[in-house]
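Note that this complex is displayed minus one protein chain, with the remaining chains in position.
Showing chain A:
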Amino acid sequence: MTAEPQTPADRPMVSIENVSKSYGHRQVLFDIDLAVAAGETVCLIGPSGCGKSTLLRCVNNLEDIDRGLVLVDGSLVGYRVHRGRLRELRENAACRQRTQVGMVFQHFNLFPHMTALENIAFAPVRVLGEDRTAARAHAQELLRSVGLADKADAYPSRLSGGQQQRVAIARALAMRPKVMLFDEPTSALDPELVGEVLNVMRDLAAGGMTMIVVTHEMGFAREVASRVVFMDAGRIVEQGPPHEVLGNPRHERSRAFLSAVLP
């Protein structure tokens, strides 16, 4: 969990290079460059609508990008190189690639017609072709690791928001991803349920998972992040260790934002 300076030898786990994106005429990302090393936990912070979530969704190809490249563990996201040209991946190849990246959403997005266990075991069986019994055993183990061993047969509607989000994290982990993306994982939760989700994420970071977290939880960012990236209006304004960016922001925009959110 250290933000070591990159040497050419250890290539970044996630590399975002010169990425721009527009929705119609409105440009939401401007030439973003960001590299995340293996085992790093990067927190993306910034005001609503600054493009953090869009950037996150670009990493696992849920959004098309207009310019620039994204690489995960050295391989291009959404494209392959063929005779010196980029070619867009066919659907199944793109799907196979997405399995390397786990994603957790603000509104959990659990499948309401499946139990907690089925939510977790479904994709490993269906997409990775894992053996059903093995996948269910793995799912049960993941449920235990997020503290929900007794909720295997519960449908999402019977779980609290915090429990649902922990199942969602377990579901993403079941694919054994190389990177985990969190899109405001605690924003839709009642305040007293935030802690249980952050604890799971803290354990995950301590276990060496590479994580990119869009969050408004400054306490979590300060404590767990190896690096904090502040974005505003589609650009990265500043980045660095949490105590610097959160404790002593250099830019006016980040100072204004942080003085509004920090207690």
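Here is the rule we use: contacts are C-beta pairs under 8 Å (C-beta built on N, C-alpha and C of every residue); 3 or more make two chains touch, one makes a residue touch a chain; residues count from 1.
Assume contacts and distances are computed from a predicted model.
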Record-based protein name (UniProt) of the chain missing from this complex, from "Heme ABC exporter ATP-binding protein CcmA", "Polar amino acid transport system permease protein", "NADH-quinone oxidoreductase subunit K" or "Transketolase": "Polar amino acid transport system permease protein"
Residue of A:21, A:52, A:151 or A:171 touching the missing chain in the full complex: A:171
Full-complex contact with the absent chain, from A:78, A:102, A:162 or A:242: A:102
Touch residues of chain A, complete complex, unshown partner: 60, 62, 91-92, 95-96, 98-99, 101-103, 105, 107, 109-113, 122-123, 126-128, 155, 157, 168, 171-172, 175
